[in-house]
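All protein chains of the complex are present and in place, except for one that has been dropped.
Labels run A, B and C following the written order; every chain starts at residue 1.
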Amino acid sequence: MNFLSLFVLIPLLMLFGLWLAKEQKGIRTVMVVGSSALLALAIALTLKFISDRSGGATAEMLYTASFVWFEPLHISYSVGVDGISVAMLLLSGVIVFTGTFVSWDMCKEYFLWFTLLSMGVFGFFISVDMFMMFMFYEIALIPMYLLIGVWGSGHKEYSAMKLTLMLMGASAFLMLGIFGIFYGAGGQTMNVVDIANHTGGAHIIDFSKQCIWFPFTFIGFGVLGAMFPFHTWSPDGHASAPTAVSMLHAGVLMKLGGYGCFRIAIYLLPEAANELSWIFLILTATGVVYGALSACVQTDLKYLNAYSSVSHCGMVLFAILMLTTTASTGAILQMLSHGLMTALFFAIIGMIYHRAHTRDIRQLNGLMRIVPFLSVGFAIAGLANLGLPGLSGFVAEMTIFVGSFENADTFHRILTIMATTSIVVAAVYILRMIGKILYGVNQNPEHAKIHDAHWEERFAVICLICCIAGIGMAPGWLSELISHSVAPVIDNVKTVGHLISQSNPFM
Amino acid sequence: MDYSQFLNMHDEISLIAVIVILFLADLFLCGEHKSEMASKAMSLLPSGLLLLQTAYIASALICPCGNGIVDAFGGMYHNTPMMTLVKVVLNIGTIIVFLMANNWLKRPENQVKEGEFYLLTLSTLLGMYYMMSSGHFLMFFIGLELASIPMTALIAYTKNNQESAEAAAKYILTALFSSGLLLYGISLIYGTCGTMYFNELACKFDTNNTLQLVALVLFISGIGFKISLVPFHLWTADTYQGAPTTVTGYLSVISKGAAAFVLFTILFKVFQPMIEQWDIIMLWIIIFSITIANIFAVRQNNIKRFMAFSAISQAGYLVLGVMGGTAQGMTSLVYYLFVYMVANLGVFLIINVTEQNSGKINISDYNGFYQTNPKLSFIMTLCLFSLAGIPPFAGFFSKFFIFMAAFNAGFPVLVFIALVNTVISLYYYLLIVKAMYIMKSNEPIALFKSDSYSKIAIVICTLGVVFGGIISCIYGYIDILSNLSYGM
Amino acid sequence: MDRLNDILNIVLGIHVDISWFLILSALMMFIGIYGFLTRRNTLAILISVELMLNAADINFAAFNRLLFPNGQEGYIFTLFSIAISAAETAIAIAVMINIYRNLKNNFVGNLDKLKW
Partner (left out) sequence: MEYTILILLLPFLSFLFLGLAGKWLSHRTSGLIGTTVLAAITILSYCTAYTYFTADRCADGSYATLVPYNATWLPLGHLNFDLGILLDPISVMMLIVITTVSFMVHIYSFGYMKGERGFQRYYAFLSLFTMSMLGLVVATNIFQMYLFWELVGVSSYLLIGFYYTLPAAVAASKKAFIVTRFADLGFLIGILIFGYYTGSFSFDFVNNLQMAEGTTPFIPCGIDKAIAAGGFILPTALTLMFIGGAGKSAMFPLHIWLPDAMEGPTPVSALIHAATMVVAGVYQVARLFPLWVTYAQDWMPIIIWVGVFTAFYAASVACAQSDIKRVLAFSTISQIAFMMVALGVCTEITTGHEHAGSIGYMASMFHLFTHAMFKACLFLGAGCIIHAVHSNEMVAMGGLRKYLPITHATFLISCLAISGIPFFSGFSSKDEIITACMAYSPAVGYIMTAIAAMTAFYMFRLYYGIFWGTENKELHTEHTPHEETIMTAPLVILSIITVGVGIYTTLAGFGLFEGYSFGSLISADGQDYRIHFDPSVASLSTIIAICSIALATYIFKGETQPVADRMYNAAPRLHRWAYKRFYMDEVYQFITHRIIFAYVSRPIAWFDRHVIDGFFNFLAWGTHTLSNNIKGFQSGRVQQYALVFLIGILVLILMIL
């Protein structure tokens, strides 16, 4: 067994442990031990990966292992990681770890579903087989329904249902896209790397077929990545979800979308990506601005952050579609950064809501005086969100913009400039929110009595802030790690790029 | 005539033996004054015997003699390992149904006879055996009727229940109507081809022959009635609702599964020259089955009626494997059947124990079920997720594979429509999950202990749902069988 | 059959070939279907079903006799089919009796408790 499989095994063991655990104490022990093990594993993997890479391991995927699973259908249990998945695993490890602390008082069933969700996420990132990716993708989705529906707030049933159905609808598109790719490449292998490199029995997918299946695959993953106009599950879903679930969802689950778009849609269908990217570029660029502008007038903190996520995640897809190595590196960085800062945001919003029983911007006031720790954390999350240098958002956004600018035609330029405006709008809504809820004087006597964060909440918040600042201050290694893995994909796109005529009307 | 040919029908003969033993046992064990021992024996005997019989016919699968294909009576009877496998699957389902039935049959307030239930059920099973192993339309017809006539009695089993009688009436009337048409269709085939042997028919068909095309449609309608495909499905909901829950479970899985398998084999073996025609027919039938059933299911409150529509839609997915008539389709159909069986029976098991213990069969009654009966509702959730095709449960794998097969056969649009429909189906399955977990109720179903027979059955189903997909050798084994000339 | 054919041929000057039987069976079939769809009494519906089944039986017999006189398949099928339809009718009547016991009538229109 490959050690990457531990990422799936540990959650399984955790599920087993939770099943056995009796008291709250036992549950917490299982969760803390398990999530720490996952985080430790992710960190160890990162270190090992970097040292192996610098030691000369040049294969596209490292630590690959493959066991035939469904032999007649050429489905195998294949794992392997490249820099992108390593980064994503690290992110997931951090979010799951902190999520555990944030949901300290929850019951056993909650943690069962929570762990199942984590399993799906980790499994997705270690897989290199399309079937496995799809399976883990769905494993990660369905616990959301119960997590939101049972432990959520507000219109939880409606939101949970909407979220589940929209994402499952997306997976319908996705499944078809996967079939299309699999059979288009000859139906001999589900392995992503093999299909991309035309090895293991796979051949080049016809251009016309690529153009059919690209939209399916891209939309399939794009919905999870909150692509405009399929993003509407996100505000409701996030608003109703319990704190740690929002964190996990916005922090990790939405990243599955971007990762999938990159790993499957762009990687396996390079010619179609070249040909059709303009349609999705328009959509995502619209989404970037649209999400930001919508966020300006929201009154519910979670809605506000959800729309801001729409904007930021739109940026991820936007950057991927720019089809340059730098922009795609930026996209992955943006995934990391958005994952962390949004998790932090949701964590703190959840803590505030838990105490003040409202998330309405108009009713919260002067929290800085009452709960200074939370407020400072909130402000840091906000600043990261608006792209303050020294925090992670800046690094990601700048990489994206510089990368997008590598496309020298007017069409891409205009869209890039459009996307850059979002950082101004981000400043508007973030500062408006900070100004309204943290500053000023508290008017509500109810809120005057609320207490600041507990130790476990503080621990989670501090962990996240450290990660955000860490990436923000020392992004070089991460960027290097990612760009080495992004390069083969983009090179793949670029080499086919000049073979086909550019039928894009804007070019 | 060589009477030793009868001995070639291992499966059927052994099943008949079981029926005879049970018949005798029923005579002696189900008297007015039955002792504790006798009662217990009567509970254990059917399942036990069927298990033995299953083991017996499964042993042929494990160590097949030759290629495992058996022909008897000049081709009237034709059995292959794949068919035996399907029989084993159906047997397992029947065992689960027997385990499920025990509590219902034992309760004095239900006023039902015990022994007949097993006999009738096994008779229908025998009918299905013959239907599957038939090599001639006569055999097929007899098998089909043997599968449906005792079924009527089963549906009307609770004789002082008006709903049960109404359900049976609707079932038998529609069955008669459909068998009349089917018979007419077979007569047209006979009239145009002069033979009814399957292996002779294929070369006699002509796609320009109107009568043969009519016969094709009539055949599909007859078998479509059994599988309850739209537009031959209208009896389904009423019958499922009215029939005793155990019978509904049996009806929704066993008879449906057998019929779907037969549909594949006959379409492929007999109507091979008309493949384009029946592809079109099946295409539309599948689209309508899935869509209409899903739309109806959305608004149901009675859980049995709800499961009826779910079953119609599942039947639509099941026959996706028929499309194009590929070996892969065959594999995934049988696999789907197996997975669907465990999941659906799992749901029915829970519906049944709940009904037996609280008398409640509405979805709204399940509000707050999780609070009172967490284990049952958890298992129900697993089964529903499996039905909806959520990983890592077996249903995901079966759905994925059957879609894959249909896609590979060249029907991407159909697959897309089916996929979109999975969203609706997920919606209504989640409605039950929502009722159990999320909704609050003033008077939830009180905590109860299910009987040990049901418990065993539930465990079997749960294991099947959880491991049926992950353990890939199941699919692999089916695939090996279906690659032996499509398992026919 | 042959004799009947001869008589008809002599008396009416018409030759009875396969199409006569087919027309007859088709008529019976459609009468049966019509009856099934329109009768209000369940017993009448059962009778209509018998017409449908018998129409098919006529087909089998006629095909066997006139087209494929070498075998017995059609006759055998007819025999089995008659037996089966008897069995079906028997159980159908049992169900109807059960309904009658509960409802005190057997109009098919009353069977609408289960719907929607």
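Throughout what follows, contacts are C-beta pairs under 8 Å (C-beta built on N, C-alpha and C of every residue); 3 or more make two chains touch, one makes a residue touch a chain.
Just so we're clear, the structure is a prediction, and the values are computed from it rather than from any experiment.
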Omitted chain's touching partners, listed by label: A, B, C
Per the touch definition above, residue among B:Val298, B:Ile456 or B:Ile470 touching the missing chain: B:Val298
Chain B residues that touch the omitted chain in the full complex: 169-170, 173-174, 177-178, 181, 210, 213-214, 216-218, 220-221, 225, 230-232, 234-235, 237-238, 277, 280-281, 284-285, 292, 295-296, 298-299, 424, 427
In chain A, positions touching the absent partner: 162, 165-166, 229, 231-233, 235-236, 290, 293-294, 296-298, 324-326, 329, 366, 368-369, 383, 386-390, 394-395, 398-399, 401-403, 405-406, 408-410, 413, 416-417, 420-421, 423-424, 427-428, 431-432, 435, 438-441, 475-476, 479-480, 483
Touch list for chain C against the chain that is not drawn: 33, 36-38, 45, 108-109, 111-116
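We take it that only the chains that are shown with their structure count from here on.
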Chain contact graph, described as a line, ring, star, complete graph or other shape: line
Chain A-chain B separation of Cα centroids, rounded to whole Å: 42
Separation of chain B from chain C, taking each centre as the mean of its C-alpha atoms, in whole Å: 29
Chain B to chain A touching residues, read off their complex: 328, 331, 385, 390-392, 396, 400-401, 403-404, 407-408, 412, 415-416, 419-420, 422-423, 426-427, 430, 433-434, 437-438, 472, 475-476, 479
Contact footprint of chain B on chain A as seen in their complex: 69-73, 75, 131, 134-136, 138-139, 142, 145-146, 149-150, 156-157, 160-161, 164-165, 168-169, 172-173, 175-176, 179-180, 182-183, 187
Residues on chain C engaged by chain B in the complex (per definition of touch): 22, 25, 29, 32-33, 36, 42, 45-46, 49, 52-53, 55-57, 59-60, 63-64, 67-68, 71, 73-74, 76-77, 80-81, 84-85, 87-89, 91-92, 94-96, 98-99, 102-103, 108, 111, 113-115
